[in-house]
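Missing here: one protein chain of the complex. Every other protein chain is in place.
Naming follows writing order (A, B and C), and every chain is counted from residue 1.
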Amino acid sequence: MRSRRELYLRLWLIRLFEQKVENLFAKGVLHGTTHTAIGQEAAAVGACSALGPRDVVLSTHRGHGHLIARGGDPCRMMAELFGRETGYSRGRGGSQMMADPSIGFWGSNGITGGGLPIAVGAALAFRLRKERRVALCFFGDGAANQGMFHESLNMAGLWKLPVLFLCENNGYAMSTPTAAASAVPAIAVKAAAYGMPGVTVDGNDLFAVFRAVSEARRRALRGEGPTLIECRTYRLSGHSRGDPRSYRTRAEEAAWRRRDPLRRFRAELKRQGEWDEATERAVRREAARRIAEAIRYARRSPFPDHEAMEKGVFA
Amino acid sequence: MRSRRELYLRLWLIRLFEQKVENLFAKGVLHGTTHTAIGQEAAAVGACSALGPRDVVLSTHRGHGHLIARGGDPCRMMAELFGRETGYSRGRGGSQMMADPSIGFWGSNGITGGGLPIAVGAALAFRLRKERRVALCFFGDGAANQGMFHESLNMAGLWKLPVLFLCENNGYAMSTPTAAASAVPAIAVKAAAYGMPGVTVDGNDLFAVFRAVSEARRRALRGEGPTLIECRTYRLSGHSRGDPRSYRTRAEEAAWRRRDPLRRFRAELKRQGEWDEATERAVRREAARRIAEAIRYARRSPFPDHEAMEKGVFA
Amino acid sequence: MKTLTTVEALRAALWHEMRRDRRVILLGEDIGVYGGAFGVTRGLLDEFGPERVINTPISEMSFTGAAIGAALAGLRPVVEIMFMDFITLAMDPLVNWAAKLRYVYDRACPLVVRTPAGGGRGYGPTHSQCFESWFFHVPGLWIAVPSTPADAAGLLRTAIRTENPVLFVEHKRLYGRKGGVSDRLPPVPFGSARIVRKGKDLTLAAWSWMVAEAEEAAQRLAEEGIEAEVLDLRTLVPLDLERLAESVRRTHRLMIVEEGVRSGGAAAEVAARVGESVFEYLDAPIQRVTTPEIPIPASPSLERAAIPNSERIVREAFRLMREFS
Partner (left out) sequence: MKTLTTVEALRAALWHEMRRDRRVILLGEDIGVYGGAFGVTRGLLDEFGPERVINTPISEMSFTGAAIGAALAGLRPVVEIMFMDFITLAMDPLVNWAAKLRYVYDRACPLVVRTPAGGGRGYGPTHSQCFESWFFHVPGLWIAVPSTPADAAGLLRTAIRTENPVLFVEHKRLYGRKGGVSDRLPPVPFGSARIVRKGKDLTLAAWSWMVAEAEEAAQRLAEEGIEAEVLDLRTLVPLDLERLAESVRRTHRLMIVEEGVRSGGAAAEVAARVGESVFEYLDAPIQRVTTPEIPIPASPSLERAAIPNSERIVREAFRLMREFS
């Protein structure tokens, strides 16, 4: 596990990155669409810090946090959002399509549930080549209703593949409460249909997520197959920009705000006697500095060359 | 429930129809492809005889038995196989696409699992219009691995729809044993992921299937939602014509032949004192007569008119 | 006559049809409280209740399949696929079921699948695509591609009333566009192209958002003395080949503007049919103005360069007139 300070920094990096993104969209500086992960930082950081350097991560439409948690570069992320040549996908992918294979981040994606079979295939390859690696796929409670969830978990369970299915159950798929879309809204229960363990953890508790993913990873590396991990969490922001959040109450949001994963992490550090005001200020300052730098980097970066626009469709 | 004699007749009609079909394909009289249901007659007849006249049935690629069980006309079925104008689909559908809406048989189909969402939608309509009807969808153990199985059962469980999911688990999907394709080969277990009961019955025992479907239908009509019914059975013939059955042993087949559903039914009748040699002969003779008649009918029927071939794509 | 956005016009059409016919139901993701990703169904849940405005799980394949089942059971379901890019997940029920039910089983499948298509909003490669051309290659489906609020409403009403399954393509850039709509939202027949503007030098055929670009281009061309006739196809299936051919017989030149990527696009089919039917009248090869063979990039700068717009149409039209005059 990384140092606690480093983990705390990542949590803040995600928080500030996402706040800044919401801000830039609200101001009309950025266009298109985006899905921020405010409130879900602990699941991302907890899960990614349990992985090894050669493991791979598949993400979702709500992927900024996952990428930062995995060690992604906020400059290149911001540049992607600004549609610049220096962005992770050279401006081609936008908010929903960023990847950094150099750190084992194989991409966010715009298709709800789309990463699941990809992760299964990666794990299949790892097993076949006897590589000690796992694939971890993030997905949401809404994605669990997709056919590919079923097909992917079935294949993974059948072949006992080294893959971790990490569900961020934030209570909603867009406007739809989990219980209004899933006959059995406890996602972990579904694991029983695929011959794998299903565990539920408090997704706002970084350490709980870390432990669950670490344990699942060990199982996977021992050849005992996949695990379905359900992280109960909440997105404090809207689904995407311009979401009036008419499908939930402000009281519910306030209740979850009290369970803010950053506050939780700080409390835990305090409890362990590892926190002081100076660290707090330093971490927040560094996070703010890096996000400000990311924006400067993005703004200064060139737009992609139109001449090259048609290049790169084929090898 | 229909008279025992009538049930027995249906079993024999299916058996002889399928044997004749295999024969006609082997002789090269019929072309294309076909999937026969020899050995699975009890599930078809048991299930269909538990339904009411306004219920609807969705079938599979292996649908001849279901259609006969529902009261379909062997003449029009055979004519369809012969590609004639008098066939159920005027020769357009062939073995895998026959329907008879007049008896609530909404069609076999060539897409493994394809009937599942259709049945869910039918049930949705029945519920909405407060009609006391259920939809029953047959599907195989192989189909249970399709994404639409998951999506369909989830919606049905979520909305508590009057639909019955009847799995004919015959141990194989084509050449693939159930346990080689499904992480949890007991299909009924999967019901737990969809908040509905899952029951397993001996699919070669017509009465057991009848009872399970009757009970599930009553539940559905009471508004208590769907049921997943797994009928354990076996196809005594090959998957489709020309199947060398290299994926299973002759010993296994012999063991299942001893559990032949027709023999089982006869034994049960005997036990109940409802069987005599005369009935046996009469039933078999009538079945044979009707199948022979079907072939004559098909042979005498005209081929579809080429001029009309392009008609009927749109309303 | 009132002025409505396309979203309002579509909503009004849904409202009227749901009022008129209790069999009309809606299915889709977040179409209830949320009103759909683009607000088309806003308010309909309150008006018609959750039995008829059905918020589905994220299960495109099977709620589309379920809608087919409901159609067979006598309802008239209108499905919303949140972005056309996700229709990749619903191909099987549409192609192997809905499109074939009439031909094979002689059964009606009165299903409408509404879906927002197209780019121009910076949504990136998986939220900006146009796939209507695929369905051109699937006998048994009607395809509507409206370009104005009035046509959107009118074609939707017809779509809901026909016994045929209909793919109903709504362009995202059209949603906020305003236009006059008669109070009674008259149904618009399928298979009848609309002459947007008369002209004698060149025919510009387009559909969906591209009609607006073509119209703007024609205006500019007129200022330079080139009279382009603009045809809005309105539906791809049935296709109004007659009106197209009639126009080309007068102008002798055809340029088809399609937002989809070039290869295998509907423009190719339109070109082929016109080529077959009025070959002798053509003074120039039929031109296609389309998006190049690339995924739609997210960066606004690239996206603008990729998708056809009025400037490009003008440029291409000049080139055509110059090279073949």
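The rule we apply is simple: a contact is a pair of C-beta atoms (placed from the backbone, for glycine too) under 8 Å apart; a residue touches a chain by one contact, two chains touch by 3 or more.
Everything quoted here is computed from the prediction, not taken from an experiment.
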(message) Need the list of shown chains touched by the one chain that isn't shown.
(response) A, B, C
(request) Based on the whole complex, identify which of C:I68, C:A153, C:A267 or C:A305 touches the chain you can't see. (result) C:A267
(request) Looking beyond the chains shown, say which of A:G46, A:G63, A:G147 or A:G171 touches the absent one. (result) A:G147
(message) I'm checking contacts with the chain that's been left out. Which of A:L116, A:A143 or A:L262 qualifies?
(response) A:L116
(request) With the missing chain put back, which residues of chain A would touch it? List them for me. (result) 56, 58, 89-90, 92-93, 97, 99, 101, 106-107, 109-111, 114, 116-126, 128-129, 135, 147-148, 151-152, 154-155, 158, 312-315
(request) Spell out, residue by residue, where the missing chain touches chain C. (result) 61, 85-86, 88-89, 91-92, 95-96, 99-100, 103-104, 125-126, 131, 133-140, 237, 260-261, 263-269, 271-272, 275-277, 279, 282, 284-288, 293-295
(message) Under the stated touch rule, tell me which residues of chain B contact the chain that is not displayed.
(response) 31-33, 80, 83-84, 87, 89, 91-97, 109-113, 142-143, 145-147, 173-176, 180-182, 246-247, 303-304, 306, 309-310, 313
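One rule holds for everything that comes next: only the chains that are shown with their structure count from here on.
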(request) Could you tell me which chains make contact with chain B and chain C both? (result) A
(message) Relative to chain C, which chain's C-alpha centre is the most remote?
(response) B
(request) By CA centroids, point me to the most central chain in this structure. (result) C
(request) Please work out the Cα centroid separation of chain A and chain C, and write it as a whole number of Å. (result) 36
(message) Residues of chain B that contact two or more other chains, please.
(response) 147-148, 151, 154-155, 158
(request) Two or more other chains in contact with one residue: find those residues in chain C. (result) 56-57, 59, 61-62
